[in-house]
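Only one protein chain is missing; all other protein chains are in place.
A and B are the chain letters, set down in written order, and residue numbers restart from 1 in every chain.
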Amino acid sequence: MKFSQLILQLKADPLEANQNSLGSNPHLDPDLTGAAPVEAAPPGTLSYIEGGKFAAQISTTTASALILPQHEPFQIQATQRGIAWISVAAPRLMFAQAIALFYTPFHPAPGIHPTAVIDPTATIGAGAAVGAHVVIQAGVKLGDGICIHPNVVIYPNVQIGDRTLLHANCVIHERTQIGADCVIHSGAAIGSEGFGFVPTSQGWVKMQQSGYTVLEDKVEVGCNSAIDRPAVGETRIARDTKLDNLVHIAHNCYIGEGCALAAQVGLAGGVKTGKGVILGGQVGAANLTYIGDRAQAGAKAGLHGNVAAGAVMMGNPATPYKTFLKSSAIYNRLPEMQQSMKQMQQKLEELQRQIQALEGKADVLCDD
Amino acid sequence: MKFSQLILQLKADPLEANQNSLGSNPHLDPDLTGAAPVEAAPPGTLSYIEGGKFAAQISTTTASALILPQHEPFQIQATQRGIAWISVAAPRLMFAQAIALFYTPFHPAPGIHPTAVIDPTATIGAGAAVGAHVVIQAGVKLGDGICIHPNVVIYPNVQIGDRTLLHANCVIHERTQIGADCVIHSGAAIGSEGFGFVPTSQGWVKMQQSGYTVLEDKVEVGCNSAIDRPAVGETRIARDTKLDNLVHIAHNCYIGEGCALAAQVGLAGGVKTGKGVILGGQVGAANLTYIGDRAQAGAKAGLHGNVAAGAVMMGNPATPYKTFLKSSAIYNRLPEMQQSMKQMQQKLEELQRQIQALEGKADVLCDD
Partner (left out) sequence: MKFSQLILQLKADPLEANQNSLGSNPHLDPDLTGAAPVEAAPPGTLSYIEGGKFAAQISTTTASALILPQHEPFQIQATQRGIAWISVAAPRLMFAQAIALFYTPFHPAPGIHPTAVIDPTATIGAGAAVGAHVVIQAGVKLGDGICIHPNVVIYPNVQIGDRTLLHANCVIHERTQIGADCVIHSGAAIGSEGFGFVPTSQGWVKMQQSGYTVLEDKVEVGCNSAIDRPAVGETRIARDTKLDNLVHIAHNCYIGEGCALAAQVGLAGGVKTGKGVILGGQVGAANLTYIGDRAQAGAKAGLHGNVAAGAVMMGNPATPYKTFLKSSAIYNRLPEMQQSMKQMQQKLEELQRQIQALEGKADVLCDD
């Protein structure tokens, strides 16, 4: 595809970010065969520069076209190297859309594989693809255009909305409700039993997990993640929230709309979040923590108390990131700080001795 | 079911905690249709109050009946709002038992699905349920009333006790021994190869993992957790121990009786624990750590050395929680502490100058 055609198609996208390009260099119009990372882009490919330290790649990349941020020196540099470019407010967003023009994800053809085991009480919408060895149990209701990869198991009375995609070997437990346009990645377990045991003198008494789990529309759940259902009530992931691999969401959590939880995040029972919350990798949140709208937590943060809307937290126990950055820098100098304290203590004692000597002299003088 | 009938059934339970109720309000006897979380309990449901900050919910809940702790003001408040109640020593325990009266967990009917692939040398006890596409290999011995959900794979020579339940897509590796009344949740891998490689100048040499893994009776293992077998000897989880989702137990670990390990805990090779140990989410323990009876570790703790019986540890490297709480509070004020030190150093220099000035004066006076 010609670069100019690609640009026309991208501009046809209704997303506002693509409309306000600062222009491009019209005399260059290479044929493009794909998209590539800027540091390893073969000739004939499109790449992008988000800015920052990546900008140095403009002088070395072998990409034939670049999506650039709105920064004139980058444009001049690209033109000088014979690289076609377009300059936009959100290069990464436009690049995401460009990839989709070159690449069609694998999607199995509609139809139900003969080895799938489907309970006669289950209903499956039009145009569904159900893979080999899938098991769909009693009372399950699946929407139109749903895609279920091989070896998925769906327990009884699950409901799944239109166009939702279940990758291989994931497991959807009883009574789970999954919305439309969701993606559940390989090996994820949704609606599994919450970890509920009451200690008694005769050992742990199991709390039956009679609740259910809800994933609203456009939710993604990463590989081998687990989202538990509660003893009573529900666990809910609101629309457009994305979970990475190996995430644990305990019983009775509520994750608000448009959040993103990076890999290996773990939320204990009853954690609630507002909208647009972003949690870095390996973040943990304690029982019943509330995390306000648009709050963020850096990788490995431990949230033991409520987090205000918009706060950016780091560390364990987590504190505002500015405090954490200062404190962690000092932490690494604690041995020097301890040394300074010893020196100050010695100095104090020395001054004390000098003062006593002076007092002695003063007494002598006063005695005169 | 009438509230009064429910209470009668609960009191019939042999668990001591239910016997010593402080009474209830007999004039209220609502019909109950289920159990619900107190903050979202529809009329006609039972809920519970454990105490603490949840107590405020008594004044707002729409539950028709509550299990209360033994605290008279709560009883009066509930009565005034027309809520039936019973007051007991352990409300959460009674609530757990009440759920079980309203809710029957999904359990597949006994029988072996025709798509299951079972080696002729395997033996399966009476009343077993073996789901679709299950694979049971040579020499496997399964107890009575066992329940194996679809797509489970059992490697050769595994033994599993009566009534144990294996959820979908979990994998039980060769020679693993699982007791009675265990629950293995979806996607868990039990008895997989330990991570044993010896460094040499020609690269890693694999240590064959010839040992085996034992889960005693009443053990639960959460979704996508992994319990490795060792090179030699055994990995063992003692009876009534519960593991949450995404837990990693390395080769040669021994987890004592009645422990609870929250989600994403990771134990390195050869970690041993006493009885009743409780580890919070994302806790890690280093190679060969010993954790004494009833010790606890807060979420994210890193246990690098042995932990005494009954100790409560936090932080990384973990320290007793009182120390951690104090130290972490000061950690966040390290910038102020550093500032104070600078001021003290300036003050010291100023005092030094004042003393020198005084010494000068004294010398002058003495010279007089």
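In this text, contacts are C-beta pairs under 8 Å (C-beta built on N, C-alpha and C of every residue); 3 or more make two chains touch, one makes a residue touch a chain.
On a predicted model such as this, the values are computed, not experimentally measured, just so you know.
**Student:** Where the complex has a chain not shown, which of B:179, B:256 or B:284 is the residue touching it?
**Tutor:** B:284
**Student:** If the hidden chain were put back, which of A:169, A:235, A:252 or A:319 would touch it?
**Tutor:** Checking each option in A:169, A:235, A:252 or A:319, the one touching the absent chain turns out to be A:169.
**Student:** Identify the residue among A:69, A:161, A:222 or A:269 that touches the chain left out of the display.
**Tutor:** Counting the whole complex, the residue in contact with the absent chain is A:222.
**Student:** Would you indicate which residue among B:44, B:127, B:302 or B:335 is in contact with the undisplayed chain?
**Tutor:** B:302
**Student:** Which residue among B:45, B:61, B:192 or B:273 touches the omitted chain?
**Tutor:** Candidates B:45, B:61, B:192 or B:273; residue touching the omitted chain: B:192.
**Student:** If the hidden chain were put back, which residues of chain B would touch it?
**Tutor:** Interface residues of chain B facing the absent chain: 115, 117, 133, 135, 151, 153, 155-156, 169, 171, 173-174, 187, 189, 192-193, 195-198, 200-210, 224-226, 228, 230-233, 246, 248, 250, 252, 264, 266, 268, 282, 284, 286, 302, 304, 315-317, 319, 323, 326-327, 330-331, 337, 340-341, 344, 347-348, 351, 354-355, 358, 361-362, 365.
**Student:** Which residues does chain A use to touch the chain missing from this display?
**Tutor:** The missing chain touches chain A at positions 15-17, 34-37, 40, 47, 90, 92-93, 95-97, 99-100, 102-103, 105-106, 113, 115, 131-133, 149-151, 167-169, 183, 185-187, 218, 220, 222-224, 240, 242, 244-246, 258, 260, 262-264, 281-282, 299-300, 315-316, 328, 331-335, 337-338, 341, 344-345, 348, 351-352, 355, 358-359, 362, 365-366.
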